[in-house]
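One structure, pasted below without further comment.
Only a single protein chain was left out; the remaining protein chains are all shown in position.
== subunit A ==
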Amino acid sequence: MQMTAKAWAKVALLLAPGLGLILALIGTVIYMAVTQSFGYYNLSGESVFSLEHWAEMLDRRLYFRSVQYSLYIGVLSAVFSVALAYPLAIWLRKPFAGSMLIGTLLKAPLLVPGLVAAFLFINVIAYHGIVNQLMEALGIWDGPRRLQNDRYGIAVLILQTWKNMPFALLLLTGAVQGISDDVLDAARDMGAGSFTRFRKIIAPLSLSAMQAALVIIFIGALADFSFQVIAGPTNRQSMSQLMIYFQGHGRWHDAAVVGVTLMVLALIGSAVLAVLARLLVRGERVR
């Protein structure tokens, strides 16, 4: 059917209430952030085009460390969450006595707000927390050790994985359950062991769910603020933290530069993760 101008107008009108609103809201935010990073929407002076804020930011070591740190947290959180969720999804693929209860318990972190989880975790790893008390009681450590705000962000990674793994599990369980028993049995019958079945059958057939989990978790963890503020290292700042810092000091243009960087990183990082996952799983074909 050939689309006439009238038909196109009708389509646009029908889409406008839903898609239009979304595009308008997102578009406005992106537009504001991008233009502000180039000197427009100046709240305390003249609004003119300027590369000064980008130049200043690109000159800062703090900015690059922040980018590096956020990417580190984003990528590792996504990879760890998916890596942990896969074996659980395969284990829970077929129902067994208690599998529903186990599945529900595993998904419980989805119901706990991130900030609450971070505080609970702090209680566990604090100087006077359960881990230190246990290690002392077992005689493994002589005295309490500093586990909170570690310099490698391990506490943040643990929190991110704990919080995001159930989400990955939710996506992967559905995908893995969609693979027929016969297909897996056929692979086994053709001599494929457990790992080969995962690599050649399960992973490729659940690739879309894996990519979705990786991308969504990556974007969330890349822009982490609450876990970082409570449990993150004190010698590193995440990009969200940096953005809030600039905004708190009235440096809106610098905050916009960090915000735009965050959006670009989310976009590029997601695409790279999705492509890498695809290459890893399907790149070799059967081999």
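Keep in mind that, in the parts below, a residue touches a chain if its C-beta (ideal position, glycine included) is under 8 Å from a C-beta of that chain, and two chains touch if they have at least 3 such contacts; residues count from 1.
Everything that follows uses one rule, which is that contacts and distances are computed from a predicted model.
The protein name that UniProt records for the chain not on display, among "protein-glutamate methylesterase", "histidine kinase", "Ethanolamine ammonia-lyase small subunit" or "ABC transporter ATP-binding protein", is "ABC transporter ATP-binding protein".
Screening A:93, A:200 or A:236 for touch with the missing chain picks out A:200.
Among A:57, A:158, A:187 or A:209, only A:187 touches the chain left out of the display. Those residues of subunit A that touch the chain absent from the view are 180, 182-183, 185-193, 196, 200-201, 204-205, 282, 285-287.
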